[in-house]
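A single protein chain has been omitted; all remaining protein chains appear in their positions.
And now, chain A:
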Amino acid sequence: MTGTEAPEALAVLDRDGLDALVAALVADGRTVVGPTVRDGAIVLAELASAAELPYGWGVELDAGRYRLVRREDGAAFAHSAGPQSWKSYLHPARERLWSADRTPEGDLSFTADEPEAPSYAFLGVRPCDLRAIAIQDGVLTGGRHTDGGYGKRRKRALLIAAECTEPGATCFCVSTGGGPAADAGYDLALTEVVDEGGHRFLVRVGSEEGARLLEQVPHRAADMVTDASARAAVDAARDRMGRALPPVDLRTLLGASLAAERWDDVASRCLTCGNCTMVCPTCFCTTTEEVTDLTGDHTERWQRWDSCFDLDFSYLHEGPVRSSGRARYRQWLTHKLSTWHDQFGTSGCVGCGRCIAWCPAGIDITEEVAALHAELETEKETER
């Protein structure tokens, strides 16, 4: 070890190195998915090369607002969460579960749909999204029953994280117990550094698979300057969160707020469109559909994303259990921050801010929780 090397076994990739990384993954037969600019947003899509990354693009966010903005520094990962999350790939919006066939003799057979899982490599997974993936792992594969399709796709997926150096105005991961640093669950973690020393990526190895991949591409040992710059940028990001949830026990707060008046207030603004559930990286709810062909002897069971904001979601034979907007918004928020703990042992929120940016009415989860907190405090005061 020379005096200028960083203490940990870190590496540095320059832009050519990142190109080579994507090329190696593609050559390996992996479907590389990462951020790219499309339709005025930074979306997740299959990448043929690293050149498709959103170099020089950032985003400007607010409640109900998302705009692309040009960046002078040419950075690829200096943008916060876009409209999609990795669940689009691991827990796709539509999936066939099984099919059934009737023969003329009257036999009936059921066949599980078990296509070979794609071998994904996710490039540029934010630390908030790494935690979201871990949460969905718990929901879909951590219980007594396992979602087989999800389990297979997840097991084969390679995760390359990109630490966050540019939080958006809607970000609040720190107040959910997370932060801009990737601490677990990745194969490789990149931290982008753009300064007078050039455009480069500090790389940390998180798994043997990640180490093998790094070996295949040109890289150099990390120097102290790159390491220090990367750490400083991530540390600075921690202090630049645009928003925060109130620093209280949210599980208890939401559990105690079922009768709050604030639900009427938010219901007067909420369109019950379900956008928040679609963009949320942990929302996992699905429904099923029966699809028959014209012969009538072949039927298929399809699963598709569903939203607790849909009236049919809670439908029982006498009507929906949650018919009011108040009840449906309350269900979503209470599940996310409180009953998720009861059901799966964690919170369901990682603070990515997507639900704030993509709400057409600009409803801000942090503002709603703060209002519920204030209401409960006032109530306690009155009781004293």
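Assume contacts are C-beta pairs under 8 Å (C-beta built on N, C-alpha and C of every residue); 3 or more make two chains touch, one makes a residue touch a chain; residues count from 1.
Please note the rule applied: contacts and distances are computed from a predicted model.
For the omitted chain of this complex, the UniProt record lists the protein as "Oxidoreductase", which is one of "MxaS-like protein, involved in methanol oxidation", "Oxidoreductase", "Hydrogenase 2 accessory protein HypG" or "Glutamyl-tRNA(Gln) amidotransferase subunit A". Among A:113, A:183 or A:379, the one in contact with the hidden chain is A:113. Across A:154, A:243, A:322 or A:373, the residue that sits in touch with the chain not pictured is A:322. Residue positions on chain A in contact with the hidden chain: 97-98, 100, 102, 106-114, 139-140, 143-149, 258-259, 284-290, 292, 296, 299, 301, 303, 306, 308, 313-317, 321-324, 326-327, 331, 334-335, 338-339, 342-343, in rising order.
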